[in-house]
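For reference, the structure is listed below as structure tokens.
Note that this complex is displayed minus one protein chain, with the remaining chains in position.
On to chain A.
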């Protein structure tokens, strides 16, 4: 910890730019949140609306998928290129998901009785 003592002050212009950038980024996050709320609302609404389950099930699973990707890339900052080893992390997340999916599929298709 003590090795990181070279403190650099930002110029006033840089400081104001960064603060503005942070505020703009936060606004984007609120928009993402509004989209997530909308997707949630839509998912509950189509179930209450009583359409055919064969139509609704794939649709709400798709909505869940979109919402999770949104959550990962906006709230969990996977879109941040400056994240330490972020390339390794995304590879790990997606290859993990691709490995576990067939396992998951095997469970729900073979063990179904």
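We take it that a residue touches a chain if its C-beta (ideal position, glycine included) is under 8 Å from a C-beta of that chain, and two chains touch if they have at least 3 such contacts; residues count from 1.
In this section, contacts and distances are computed from a predicted model.
Per the UniProt record, the absent chain's protein name among "N-acetylglucosamine transport system permease protein", "Ubiquinone/menaquinone biosynthesis C-methyltransferase UbiE", "Phosphatidylinositol alpha-mannosyltransferase" or "Cytochrome (Ubi)quinol oxidase subunit III" is "Cytochrome (Ubi)quinol oxidase subunit III". Counting over the whole complex, chain A has residues 1-2, 4-5, 7-10, 15, 18-19, 22, 25-26, 29-30, 33, 36-37, 40, 43-44, 47-48, 53, 56-57, 60-61, 63-64, 67-68, 71-72, 75-77, 82-85, 88-89, 92-93, 96-97, 100, 103-104, 107-108, 111-113 touching the chain that is not drawn.
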